[in-house]
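Here the structure comes first, spelled out in structure tokens, and everything after it is commentary.
Moving on to chain A:
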Amino acid sequence: MTLVTVLLVAAALIGIGVWGALSQQSFVMLMMGIEMMVNGAILAGGAFWAFTGGGAPKGQVLVIVAMAVMAVEMSIGFALVVAVYRARQVDMTEGVSSLRG
Partner candidate 1 sequence: MTLAFVVFAAAAVWTGYRVFRTDSMVRASFLLLASFLNVGAILVLMLAEYLGTALLFMMTVEMVVMALFMVMFMMNPAGLNPMEMVHQPRFAAAAGIGSAAALAAVALFGRFPANPVDPNAATIRALGSELLGGSMLVFESAGVTLLATMVCAVVLSSHRGRFGDGDEGSVAPPLEPGGDHRPEDDLVDDADGGHHMHHGGH
Partner candidate 2 sequence: MSDVVSLSPMLGVAVIGGTLAIGAYGVVVIDRLLYAAVAGWPLSLAWAAAQPAREVATVIRRQPVTTEAPDMILWVLAPAAYAGLAATALSVVPLGPGVVVADVRTGIVVFGAAEALAIVAIFLHGWAPNSPLPMIAGYRFVGVALSYELLSMFVLIAAALPAESLSIGAIVESQQGLWNVVRQPLGLPLFLVVTAGVTFTGPLDIVDANDIAGGGAAEDSGMAHLAWAAARAAMLVAFAAAAAAVFLGGWIGPVLPGAMWMALKTLAVVVTVLAGRHLLARVRPERFVRLAWTVLLPLAFLDLAIAGAGSL
């Protein structure tokens, strides 16, 4: 349970997140990938706070901000998915490529 092992686990989670986000076609699965990446980031933040930060409160604030980012991203992401589905009845990333200018 040293800093390096926790960071390796965080790296693995972020790797899975990247793989998931890039490989999936549907919006919602794309957001699952992003959530997985932020999950890895939170774990890395916690590890740095515990092993190198010496329990500095600013480290905890950073992790809470990361959770806030995840909440905001998810809320706005799903609002967008609803808006796009209402307009286009499609939720695949291909279907909406026509949005490009």
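The definition used in the following text is that a contact is a pair of C-beta atoms (placed from the backbone, for glycine too) under 8 Å apart; a residue touches a chain by one contact, two chains touch by 3 or more; residues count from 1.
Basis for inclusion: all candidates are chains of the complex that A comes from, given by their letters.
Source: prediction; values computed, not measured.
Undergrad: Have a look at 1 or 2 and point out the one touching chain A within this complex.
TA: The answer is candidate 1.
Undergrad: Residue numbers of chain A touching candidate 1 in their complex, please.
TA: Per the stated touch rule, the residues are 1, 3-29, 31-33, 35-36, 39, 42-43, 46-55, 57-58, 60-61, 63-65, 67-68, 70-72, 74-76, 78-83, 85-92, 94-95, 98-99.
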